[in-house]
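Missing here: one protein chain of the complex. Every other protein chain is in place.
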Amino acid sequence: MIIIMKPGQEATIQEIEDRLSGKVSVFTHGNRVAIQGIDRDGLNQQELQAAERIIENHPTAVQGSREFHPEDTVIQTAHSLIGGDNFTMMAGPCSVESLAHVRKMAAVAKAGGATILRGGAFKPRTSPYSFQGLGEDGLKFLRQAADEFDMDVLTEVMDEDHVEMVGKYTDIFQIGARNMQNFSLLKAVGKTNTSVMLKRGMSATIDDILNAAEYIAASGNTQIMIAERGIRTFDNKYTRNTLDVGSVPVLQKLSHYPVIVDPSHAAGHTEFVTREALAGVAIGASGLVVEIHDDPAHAFSDGAQALKPDEYQAMADKAFAIRNLINPAVKVVDA
Amino acid sequence: MIIIMKPGQEATIQEIEDRLSGKVSVFTHGNRVAIQGIDRDGLNQQELQAAERIIENHPTAVQGSREFHPEDTVIQTAHSLIGGDNFTMMAGPCSVESLAHVRKMAAVAKAGGATILRGGAFKPRTSPYSFQGLGEDGLKFLRQAADEFDMDVLTEVMDEDHVEMVGKYTDIFQIGARNMQNFSLLKAVGKTNTSVMLKRGMSATIDDILNAAEYIAASGNTQIMIAERGIRTFDNKYTRNTLDVGSVPVLQKLSHYPVIVDPSHAAGHTEFVTREALAGVAIGASGLVVEIHDDPAHAFSDGAQALKPDEYQAMADKAFAIRNLINPAVKVVDA
Amino acid sequence: MIIIMKPGQEATIQEIEDRLSGKVSVFTHGNRVAIQGIDRDGLNQQELQAAERIIENHPTAVQGSREFHPEDTVIQTAHSLIGGDNFTMMAGPCSVESLAHVRKMAAVAKAGGATILRGGAFKPRTSPYSFQGLGEDGLKFLRQAADEFDMDVLTEVMDEDHVEMVGKYTDIFQIGARNMQNFSLLKAVGKTNTSVMLKRGMSATIDDILNAAEYIAASGNTQIMIAERGIRTFDNKYTRNTLDVGSVPVLQKLSHYPVIVDPSHAAGHTEFVTREALAGVAIGASGLVVEIHDDPAHAFSDGAQALKPDEYQAMADKAFAIRNLINPAVKVVDA
Partner (left out) sequence: MIIIMKPGQEATIQEIEDRLSGKVSVFTHGNRVAIQGIDRDGLNQQELQAAERIIENHPTAVQGSREFHPEDTVIQTAHSLIGGDNFTMMAGPCSVESLAHVRKMAAVAKAGGATILRGGAFKPRTSPYSFQGLGEDGLKFLRQAADEFDMDVLTEVMDEDHVEMVGKYTDIFQIGARNMQNFSLLKAVGKTNTSVMLKRGMSATIDDILNAAEYIAASGNTQIMIAERGIRTFDNKYTRNTLDVGSVPVLQKLSHYPVIVDPSHAAGHTEFVTREALAGVAIGASGLVVEIHDDPAHAFSDGAQALKPDEYQAMADKAFAIRNLINPAVKVVDA
């Protein structure tokens, strides 16, 4: 149940929280209160009178819903604003390979307009015999490169045991597609104050994504963005995944979280990355997260989908131009 | 086998055709000859010497391939150019409902920049008890409306028995998604001189589409465009289909046919149509085919996905603006 | 609306038919009347009183539904009973290759317990350059072989122009997966008295299949069986399609038509065909349709999925044994 309170009912909201917290889940946002497992019969007379409207038929993922939180979430990090009418470029190598290399990539990323440097130190690889990442050393290199260029860090955390350690180096935790329903990990990052980019699982429905995000929110952290990175369909012969651009406006309608498009993992082949990136911008994504490499043939991982510096720069120029053209994006949310 | 001839070998090409036609399939395009079922051992000494290069490992759908036909196909109808660096808007009602109504819609379509008027007279409906279209009357209304506004007609033909009759009214045959592998129909439109828009089947792979197009080409008609209209995936709760924008550059790389995006059937809900349309433009489609209606709630079919006139106009303005920005689209074809 | 009449209301049923036929669709089955596009307000007082129960919320594909036709449809051909508690083996080569060959295959099929001989004379091939079948000659060979062994013929019809001709030779029309929503063809076979095997499209939902079958029934022919032959999913690397065995009891619950399993097209590789066949039997299919060949390496089409005679015999023995063990199959239909 979501209760939309009449103006000036702060005291009542506090009373509801005091009365019910610890017994059931109670979340508040402005003049709205979401309560799990209780319906209007569980409210007393005074509380009922303080309510302007009660929404009983709301999504399970209530904190992520527009019914509970109508306005866009805008995430603020040291160097970036993500969501709302902002557009954020995030770029970097798939894997952190060395300090020198990640610095070089940071310079490229920054030149193209990126304010966030991505890079993997712990890599979720399909095979146990593939390169698994540089670990904490990689995080140090990534942090140092980002600091040098006044950028924020985005990097993946793969399990709850590493949340504390990775948290020392990153501004934004990335939860990878394969871990989208690793609920223990979601709860663990939910207990931190660090922003989270939740990547859509390969066959995660829209409802699955929003429920996964809700695990993070339910643990206390609502600084969440969602990344569409392509889904599995019946034909992934020519592209690695199928970019589901249509999910962007759907997610934006249902939820207030920023939605980012990752054209690199969707396309899987450099020649299609720019085109998919521009589609993501045109449909109204709040940003892009893109893999770059100066020598893709020798990249430690996923070289086949990396943009080279000049390709990245050209893509970024077009992306910002399209964004300017459509900003503000056509709203799909009812007024 | 595709033989790329040295310059000035027109006579040899003619000799090959004379020698092999009737025995095996022989197709020519400029200085290229495609022969089915024969490899280089089937060529005589003179023919071998006339060849600059022989490509033995080419796609099954050879006529549609870039190996056989490197440059873009540009389709010319009375009022439109489709393909190459052109961008073509196609719009109209899902079903032709009456002469008055289709005229009204033609005016709207034209105002938004459309040169092609779409409308269904024979409707492939999931249920036999749904409205099946006005039939030949619908075609007459559609033709009259298009002529009045100097537009071309695009309409669906559902079976080979109707090819001749529909052909009297239309400039472009539409083959619907459900008929994409109705090979008898493909062969029938392949024997005409009328252009064909082949819509991708709900679960057709890229190779399936190109092979279906090849049925048309093998029957003699190469004026083909392909329409991406969304595919079936594991999540079609919020959108009717999943717009596979990534298929656009893939098809453009593999084949020379124009690729059109249909955001109406992909999105299935008006609120998402404009956004998906813009994604289609940004990724480099050669055009859009969009459903419009002035009173969607009372449309004979698919009202839920129709743009109202003002929505269509706003979409079209943004679409042309994005197209101007990215034109020429980033090429995915190797030089 | 489905009206379940009280006993002895034959006259009222006749009156309803007389009053409404020609205006709307009216179908009768025993004491049940299905009317399209009219609800209970369209009935007069006497008709309402004759009704024991009125079902307004029924599937679109009303004639195929258990609500309209509770008992199993049993199809009777000269040599076979299909549906109900019967189990029917259908076997034969993918393509009819010659009279001698199809006779040889008929002998093998018969020895394994088949009463229906399958074989293709018109072949829907992905590529226009693949073998397209022997045409009418193939049908003659197939008919002759079947007659010699007292078997029925099952063969594909690909378009409405061939319905009459194919109908002269076959006992059961096969509608292929690619034509499942070729509505013109469905209507054409619906106007004949010949039984129809409707194969599920590659991405057809359960509702799609039942609506496709309804096109046949709405045209007057209710002698329909449905064949599950595998669907498209995200992983068809090791099998050609994904056998959706779970669709068998679902279809049997919702509809009264016999459901047949085709393990050959599902598995796509001989080594898995028998195993998938047995799964189909165990889940309660009314029969199997299986491709056999004595020399798969030289088959005109689909040799990779053909069972050799001894493999077929061993499979058939196990299939009948499992069927005996589970017959009658566990009912999923409410009493």
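All chains are identified by letter, namely A, B and C, in their written order; residue positions are counted from 1 within each chain.
Criterion: a residue touches a chain if its C-beta (ideal position, glycine included) is under 8 Å from a C-beta of that chain, and two chains touch if they have at least 3 such contacts.
The shown structure was predicted, so the numbers you read here are calculated from the model rather than taken from an experiment.
Novice: Out of A:Ser95, A:Thr155, A:Gln174 or A:Asn211, which touches the unshown chain?
Specialist: A:Asn211
Novice: Among C:Met1, C:Leu278, C:Ile292 or C:Ala316, which residue is in contact with the omitted chain in the full complex?
Specialist: Looking across C:Met1, C:Leu278, C:Ile292 or C:Ala316, the contact with the absent chain belongs to C:Leu278.
Novice: Return the single residue from A:Ile75, A:Leu185 or A:Leu198 that touches the missing chain.
Specialist: Only one of A:Ile75, A:Leu185 or A:Leu198 touches the chain omitted from view, namely A:Leu185.
Novice: Who touches the missing chain here, C:Leu117, C:Ile231 or C:Ala299?
Specialist: In the full complex, the listed residue that touches the missing chain is C:Ile231.
Novice: Touching the missing chain, which residues of chain B?
Specialist: 203, 232-234, 236
Novice: Using the touch rule from the top, list residues of chain A that touch the missing partner.
Specialist: Its contact residues with the unshown chain are 25, 36-37, 60-61, 124-129, 158-161, 178-179, 181-185, 187, 202-203, 207-208, 211, 214-215, 218-219, 232.
Novice: Could you pull out which residues of chain C are in touch with the chain that's been left out?
Specialist: Its contact residues with the unshown chain are 203, 205-207, 230-231, 233-235, 237-239, 242-246, 248-250, 253-254, 266-267, 271-272, 274-276, 278-284, 314, 318, 321-322, 325-326, 329-330, 332.
Quick note on the criterion: only the chains that are shown with their structure count from here on.
Novice: Chain B and chain C share one sequence, so how far apart are they rotationally when you fit their Cα atoms? Give it in degrees, rounded to a multiple of 5.
Specialist: Resulting rotation angle: about 180 degrees.
Novice: Please report how many Å separate the Cα centroid of chain A from that of chain B, as a whole number.
Specialist: Computed from C-alpha means, the inter-chain centre distance equals 37 Å.
Novice: Whole-Å distance, chain B centre to chain C centre, using C-alpha means?
Specialist: 33
Novice: I'd like to verify one number: the distance from the centre of chain A to the centre of chain C, where each centre is the average of its C-alpha atoms, in whole angstrom.
Specialist: That pair's centroid distance is 48 Å.
Novice: Which chain B residues touch at least two other chains?
Specialist: 203, 207
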